[in-house]
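Heads up, one of the protein chains got dropped from this complex, but the rest are sitting where they should.
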Amino acid sequence: MSTEDHPQRPERATETTSKSDDVDEDEVAQDWSHAAKLSAKSMASSIPKRGEKDYEPDGTNLQELLLYRAREAMFDTLANSPRGSVVSNQVKAYYDQDYHGAVIPHAKGNFLQTMGNVDEKGRCWLKFHEFVYLAERGTVLPFYCNQRPEKQAGRFVEVPLSMQDVYSLFRSQAEMDLYFVFAHLKRLGFIVTTLDKKRSATASFYLEDDPNRRTVGAIWGSMFAFLKLETNSLMNVFFYSSWNFLLRRYTSSPQIYKDLKRLVPHRVPPKTIEALRMERARLQANRSKERFPIAFNVWKPQTRFRKKSPGLPDFQVVIHSKNDAAQTFPSYVDLQEIFYSLDYKFEFLSETDDEEFWINNTFIGGRPANIPKPKQGQTDECNSSKKGGKKDVAAHVKQARRLKNGYRSFLLAIIDDGLISFVKISEADFGSEDVWFIPYKRPRDRKEVNKSKDSFGNKGIHTTSLK
Amino acid sequence: MANDAGDGTIVRLVRDNLAYCQFWTELCVCDRTLAWRDQTLHLISGRPTQKLSHDGDEEIHTEYVLPVEMSQYKKGYVTLECLDKVFCQMCPPSASRLTLAIVSNDGTVAFYYVYKGLHKPKRN
Amino acid sequence: MAVEPVRINVTMSEDGTVTNALVFSLKDIRRLREQGVCGVLSGSLPTIAQQNVFLSVPLRLSAEEAVWLLEKGYARANVSRPTAISETLQDESLASELSEKAKLRVEEEFERQRVYKREQHALKLRKLGIEEKHRDEDEHLLESSLFYEVMNDSTILRDGSGDAEDLVDRLKAKYSQDGNFKVFRSLRSHGLVVSPGARFGGKFIAYPGDPLRYHSHMVVSSPLDYRKDPIEFRDIINGSRLSTTVKKIWVLSGIDTQERQEEEQVKFFSIEWAGFG
């Protein structure tokens, strides 16, 4: 019996569950005395450190006291963490109902690097979720006014908005959910943008739609699939008949496998630049209404980000609100739709995180995007640390990586009544990988060679090492 | 050994498992059965040994084990109503819980305690 | 309950659907918590805005929590529409009034801060043995360091729009038939505090008291039809395994619509991995 075959045993599961995996979700995290300490302005009294919670109310006064203190720590922190800004940093943002966003007459602040659109008059336009986010952090002060502030004609009346007022402006639950996911990612430093309606203005991995290419792609694709199915079925008829093993002689196990694996067709997702563009061309024509639109483009935290030419995002996010009766978790048909619509840094295409590669493969409206190349020594730390070390990886390691990581992927943000979690869903392709063990013919000859390896135990004899 | 068709098979399998893998004693297939949706439900009573019981600090009580079938490609037949019936009609009133023995067609048996109503988890 | 019900806020969109209920007042949030309704804090905490573990108002209530509070009379719904703010403020005199009031409030608050800051400043100087002198640049510095606070509760939105009663009746009627709500209500009647449970593979998780102090005891699944639905053993295997590893028990719930008494309709069975086999 292998050691892992006792999964129902909780002791074992606890051992193997990595700590960080659970810590981020377990309730242990909600110790507000910790928050009180983090929160500089907080005047909450620090309470005795006691990480562990109790099993159940035991009726003692001490427990009552501990509960009372825990609540005090929480409410003190909340009460002592006011929203707003000091007068010198004050930035007023005015809600605009027609735009359903806010306008800042004279914008300043770091947030401009990743949020808002500055027009020719120098006004900064915030999308509604950006407005709520910045107001909630106290970065901008939310206001309502009876006319656009720049006019200054007649009586100009501005009324400060409370958080309750701001939230009352959400037009639907879906918009509110979108905001919660946005804020969740923003708080962790990610750069998050909504997708622009005008495709021609945004960076894309794809060239402009080419109708000729589309037809050619379609014909090729279907012909190839048809031919493959037909040849396979002819060979299958024989293999699975009772004659096969009477008449044929297999001199190795791989030969048998090669015949076996023809039975079940599998989908091969696009894995190369060519395949991706071919598929895009073939399928663009019949896109129906999206049940799962991409909500956000997301970039990892970085200082180099430019709003004007952001390049391709690192991730794309789709939102699923699980308690909304009108929604379902995506089926494969839905997943397929989502995969088709993805347009981001397809990380599997480039082995190293190669700046050049992505610059050369980013287009805006069918033309190269002309993303400024980073100057020498200006690359982010995260990039430089990743470079190198990825070359010359053993074949079976590469294969394991392909199987584990898959190809195109997106993030599904799930909302469970305000609790947000993420799932990464990637296309996988086990049908294109063979992992069978190749038995060696004369084990006696190999004994000496294998001895050292065996002495380490019975696990981990790699297929590749025994060929 | 006789190989009864249908339910007999899994009752025997679960009993053997309890006797020869878990080392339970006083094993007994109860006479009373329950007809439920084409199936006949049997109950096995027995006493686990201290050594193998999960909650080692508790006293050993007689446990009541209900073998049920699980298939990869067939719908189950046990409903909540069915569990209630087993509790009311098959278990003695003194039984605090039922042990569900899920016999899968992959050759494994897994055991779960079932308590009627809301039950607190173990303290540790 | 003799006390004033808590105010919960929902926005009704054009198509008549409503958003989740939100609570902005800390006082109300505290009272809900003492009632055993915790909701989920969802807004950035401005002083530590770079994390998601400790969040601030608004408190987001689940549909079950909101309907339960309304049904028990512990809460009153304040229903507004996304256009309410601008409609209210179209009344120019009202807008001016609110604007003036706000300015007054800010000025009062600023004055309070000035007094406090001057006191602190004087105290510091005295400690250092420096003589107090009036300097313009100090005053300037003081003015620019005053804190402008964005309030939580609205002064613009008015209660008592006709929508509220209709909506509350509609919600109550809708949820009285809802299995999840029945389960929620039953868990509450057992004195348990209930939270969303998807992260533990269930519909709810249930605590014996305030989650700030107690570990949760149960992961509760969405209800089955007591008489019709076969139990998916796979759910038992996964559910009890997950629960046992985090010291909880897995609870299967069911609704028996043939029971006449509403309270008797909800059935629970608690399941745990037996630890052998």
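Before moving on, here are some points about what is shown:
In order of appearance the chains are A, B and C, and numbering begins at 1 in each one.
Here is the rule we go by: a residue touches a chain if its C-beta (ideal position, glycine included) is under 8 Å from a C-beta of that chain, and two chains touch if they have at least 3 such contacts.
Note that contacts and distances are computed from a predicted model.
Considering only "DNA replication complex GINS protein PSF1 isoform B", "tRNA-splicing endonuclease subunit Sen2", "Ribosomal RNA-processing protein 42" or "EKC/KEOPS complex subunit GON7", the record for the omitted chain gives "tRNA-splicing endonuclease subunit Sen2", by its UniProt protein name.
Remark: the absent chain touches shown chains A, B, C in the intact complex.
Per the touch definition above, the residue from A:L112, A:L207, A:I273 or A:A428 contacting the chain not shown is A:A428. Touching residues on chain C toward the chain that is not drawn are 197-203, 221-222, 234-235, 237-239, 241-242, 245. Interface with the hidden chain, as seen from chain A, comprises residues 1-9, 11, 13, 16-18, 20-21, 24, 48-50, 52, 55, 58, 60-63, 65-66, 184-185, 188-190, 229, 232-233, 236-237, 239-240, 242, 245-246, 248-253, 255-257, 260-261, 263-267, 300-301, 315, 320, 322, 328-336, 380-382, 400, 403-406, 409, 411, 414, 416, 421-431, 433-437, 439-441, 443, 447, 450-451, 453-461, 463, 466. The omitted chain makes contact with chain B at the following residues, 1, 3, 5-6, 9-10, 13, 16-17, 19-21, 23-25, 27, 38-39, 49-52, 54, 56-57, 69-74, 104-110, 123-124.
FYI, only the chains that are shown with their structure count from here on.
Of all chains, the one whose CA centroid is most distant from that of chain C is B. Our note on geometry: chain B versus chain C, Cα centroid distance of 43 Å, whole angstroms.
In this assembly, the C-alpha centroid of chain A lies 28 Å from the C-alpha centroid of chain C. Contact with two or more other chains is made by residues 8, 55-56 of chain A. Listed for chain C are residues 208, 217, 237, 244, 273, 275, 277, each touching two or more other chains.
Residues 7-10, 13-14, 17, 22, 25-27, 29-30, 32, 34-35, 38-42, 53-57, 63, 66-67, 70-71, 74-75, 77-88, 90, 95, 97, 133, 135-138, 141-142, 144, 146, 155, 157-165, 167-173, 176, 180, 183-184, 187-189, 322-323, 414, 416-421 of chain A are the ones that touch chain C when the two sit in their complex. Contact residues on chain B toward chain C in their complex (touch as defined above): 17, 21-22, 48, 52-55, 68, 70, 75-81, 83-84, 99-102, 104, 109-122, 124. Taken together, the chain C residues at the contact with chain A in this complex read 9, 11, 13-15, 17-20, 22, 24, 26, 29-30, 33, 39-40, 42-54, 56-58, 60-63, 80, 82-86, 89-90, 92, 95-96, 98-99, 102, 106, 143-157, 196-199, 208-217, 237, 241, 244-246, 273, 275, 277.
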